[in-house]
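Beneath this line is the structure, given in structure tokens, with notes to follow.
Only one protein chain is missing; all other protein chains are in place.
A and B label the chains in the order they appear, each numbered from 1.
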Amino acid sequence: MSTHHQHRRGRTAPRPWRARLLAALGACALLLASGTVAPSASAEDGDGDGSGGDKVLTVAVAQSVDSLSPFLAVRLVSTSIHRLTYEYLTNYDAEDNHVIPGLATEWKSSPDKLTWTYTIRSDSRWSDGERATAEDAAWTFNTMMTDPGAATANGSFVGNFAKVTAPSPTQLVIRLKKPQATMTALDVPIVPKHVWEKVDDFSEFNNDKDFPVVGNGPFVLTDYKPDSYVRLKANKDFWRGAPKFDELVFRYYKDQDAAVAALRKGEVSFVAGSPSLTPAQADSLKGEENMRVNDAPGRRFYALATNPGARAKDGTKFGNGDPSLLDRRVRNALFKAVDRRAIVDKVFQGHAVEGAGYIPPRFSSYFFEPSAGQELAYDPQQAAELLDEAGYRTGADGKRLGKDGKPLDYRVLCHATDPNDKAVGKYLQEWWGELGISVTLDCLDNVTDPWLAGEYDLAFDGWSVNPDPDFVLSIHTCDALPATPKDTGATDNFICDKEYDALYARQLAEYDAGKRAGIVKQLESRLYDTGYMNVMAYPNAVEAYRTDQIESITTMPSAAGNIYGQDGYWSWWSAVPADSGDSSGGSSSTGTVIGIAAGVVVLAGLVVLFAVRRRATADDRE
Amino acid sequence: MSSPAGTEAGPAVPSAAGKRPTAVRREGRAGGGYPRYVAGKLAGAVVSLFAVLVTSFFLFRLIPGDPVKFMTGGRQVSAEQLATYRAEFGLDLPMWQQFTDYCAKALTGDLGTSYQFHAPVVDKITEALPNTLLLTGTAFVLYTALGMFLGTRSAWRHGGLGDRLHTGLALTLYSIPSFWLGLLLIVVLSVGVDPIPGLFPTGGMESGREEGLAQVLDVAHHLVLPVVTLVAVEYGQTLLVTRSALLDEMGSDYLVTARAKGLRDDLVRRRHAVPNALLPTVTLVFVNLGRTVAGVILVETVFSWPGLGGLFYQALSVPDLPLVQGLFFVFAAAVILMNTLADLLYPMLDPRVGR
Partner (left out) sequence: MSAETTGTPVEPGGPGPRALARRRRRASAARFWKEYRRHRAGVFGLAALVLFVLVALTAPLTVGSDVDSVTDAPGQPLESPSGRFPLGTDQFGRNLLGLLVWGSRVSLLVGLLAAALSVLIGALIGITAGHFRGWYATVMMRITDWFLVMPTLVLAIVLATVLSRSLGTVVLAIGVTTWPTTARLVRAQTLAVESRPYIERAKALGGGHWHIMSRHVLPNVMPLVLAQTTLIISSAILAEATLAFLGLGDPTVVSWGGLLQDAREAGSVSSGDWWYLVPPGIGIAVVALAFTLCGRAVEAVLNPRLGVSR
């Protein structure tokens, strides 16, 4: 063996080595060449877009799809795709969010509110040609009621269902155990029974193997590559009318900045932002040609929640919130030392509205502003006085001492993935540092655990508010507390206040919209005074799209609303392709020319290199 | 003495000494023939794989966070429902039982079910693995070829201007953070800085619009920048090791003899010095390949490449324990397999070892 190898080494080894090197360099050349050829390929398609070929709308998303099964998916990107591919019983109007027909054309409830009858439309067809009927809807709900695997995502909607039947193809009857408020807002995708009844295990079926996926929404799911893209084709037979674009592609970008760069180049038509574009991105895009930045009043509030002493309904206390925060004066003093104006100006750079009441001003009828006397205006001096008054005085080293004699040091729970949390956290450290209070920023990828365990002092908090604010109000009632420390309650941050609960019950029973809005404002006023939820700002929904690719698109609400993450399929269904494919085609063909030129130069360089090497070899042979 | 830089799993510092794995020499000398050597190496690899399996199980139990509470997304869930979920994922069993179940399943190729994707971990990994292999494989071939080629040239003309330039450049690129280089490439070559147009895509593996040949070209187009980044930060090490291996070899008697015989320098280099010097470099090459699979996390993050690195990062933030465990196992297994392969190949290539 030894001699054999020595022989090989001495005689033949050099040649294969040389050949391998050449092959590798060849591969390198090929790679570079393909890199420069590819733009021409896509540019051809781009030209095709302009001249009546397939019109493709590409949307950059930052979330990866968790599942394409409507029974499992909970992430926004996945539920948005389900909105586009399956009809729900009802939908929401793009103008003002009121409930409008979806798969059901009309609905009525029995006088005791326990039986709901839906009329199912007869003009909706599955993409494989079968008619969508009440039987499909009944099967979908029944599956969720009987199979725990199918109840993973939307089980909460059917928890109160007694029986679901389909007496005829156009009639769906749901019997309830007790009245339920969400019966016209059942956000459950209805799936085709004839396809889905073959599924064995709903907890592991992800609906991502057989394409196209049979659906009846405005788009049909035709292709999916994990962490890469989701591709949908327009459903030309959609009962509400065909979408204007022929194809819709959701492309995944891990990094928002890469997505913005892609938008700038025209690789994508729309960037959603997660949850919105940064001020720097928005400002730099605003100056661009063919670019529209949609800076819509947001439906979110951005707040600082304090831990009021976590507890369960059975009275058990848990968690380890700082006892000093149980004093309202301390909470108010902390918030008085927070300059909301500076947060809006510096952190959001104007892409937000200064915080006041709990519900964002976008929902004007419920928007609450504290009165002059009530307002916890920015006043560090007063904040220091309040703290002194509450008995938290500064020690020798300028640090405020707690009742146990130790310096106050608050843990602030922040989301490691949210730059705003980290930025505001830095301000808090300095503002509260002036008061003599230390702040430890506890930035985690996943805050769920300490949050649910009540192991924090303060936390960055935020919710998207629905047109009907019932849900975001309900999460601060005593009723939302977990039953025992082992359960997970609906509560946001363990607030339990008798006065608040009384007002909450009153607004729930009030049917007059104006009067109800009045009570809701009182509710917000109470919440403001307690100092448990301190709203710092209402961030705008900042998104951008290319006007040379999208001519128009519906926002929701249509006046000044957002595009991505709507409660409906309006944006993508309504988007109109821009006619002038020329502008983008022009720039990309310039790119192609230069790209090819660069490729030629590189190839020429390689050829020269090889030629020189060859000649050297030839010299040797002589 | 030789540094194990070549067998190192981490960011190895380019060291001239890192060319012969100590392990090979030690056991090679003690061994009784190649088959026995192979058996020893394979047994060692199996033990290492098992150790990794054990580690991956226990290490990730340390991550704070209740996966069940995360899965329910903070929604209102009763204690019974939480218990049901725990039972479904086997989280209610005592630790040792979870561990034996895990091992038993792993032996049958079942690494559990991902919490967040509701799919078998093995499926998620096999989805992403080809993408990572495409990226690392292409980069690997290129930086190895480039490193060896330039390393040979540098050594032969060592001390010259070209040598100093190449060595300096290699060391500089080696000191650059790969993610930063990637970001700069995106700014310059993808977004475009006047007058340079943005020639390459900003991220992802394909645009999702093409089919057939156009799709292949599309993927190749997306591949360029991440590959260039990887090649730039990785080729330096191969260059330096090749160079110093060759410098070592060039002092050898037989080369002096060969030259004294009147053979041309170029011929001496190609026929004798290079093949001999490259043998030890081969081990480094394999070890690098195993290492690159794990080291690609950064480049995948910067370029939104749908590979194992991105998956790992997503899984870690949940924490999606089965997926994290599975990926960690794959990363470590890649290093172990490549190290073993290098160990096995080494005596075949270099007869001085393993006899």
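Note that contacts are C-beta pairs under 8 Å (C-beta built on N, C-alpha and C of every residue); 3 or more make two chains touch, one makes a residue touch a chain.
As the structure is a prediction and not an experimental result, all values here were calculated from the model.
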Selected from A:243, A:425 or A:577 as touching the chain missing from the view: A:425
Absent-chain contact - pick from A:83, A:264, A:329 or A:476: A:264
Residue of B:38, B:176 or B:214 in touch with the missing chain, whole complex considered: B:176
Which of B:82, B:258 or B:332 contacts the chain that the document leaves out: B:332
Touching residues (missing chain, whole complex) on subunit B: 1, 3-5, 7-17, 22, 48, 51-52, 55, 59-60, 62-64, 158-159, 167-168, 171-172, 174-177, 179-181, 183-184, 186-187, 191, 193, 240, 244, 247-248, 291, 294-295, 297-298, 301, 312-313, 316-317, 319, 324, 328, 331-332, 334-336, 339
Absent-chain interface as seen on subunit A, which is shown: 255-258, 260-261, 264, 277-281, 283-284, 342, 346, 349, 414, 416-417, 419, 422-423, 425-427, 429-431, 441-445
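Operating definition for what follows: only the chains that are shown with their structure count from here on.
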Subunit A to subunit B touching residues, read off their complex: 1-2, 5-6, 9-10, 13-14, 17-18, 20-21, 24-25, 27-28, 31-32, 34-39, 41-42, 45, 56, 58, 64, 66-67, 69, 72, 74, 148, 152, 156, 203-204, 206, 223, 225-231, 247, 249, 251-255, 258-259, 261-262, 264-265, 267, 417, 445-446, 448-449, 451-452, 480, 483-484, 486-490, 590-591, 594-595, 598, 616, 620
Interface residues, subunit B side, partner subunit A - complex: 34, 64-66, 69-70, 72-79, 82, 84, 88, 113, 116-120, 124, 127-128, 138, 141-142, 144-146, 148-149, 186, 190-192, 197-210, 214, 216-218, 220-221, 223-224, 227, 264, 266-267, 270-272, 274-276, 278-279, 301-304, 306, 310-311, 314, 316-319, 348-351, 355
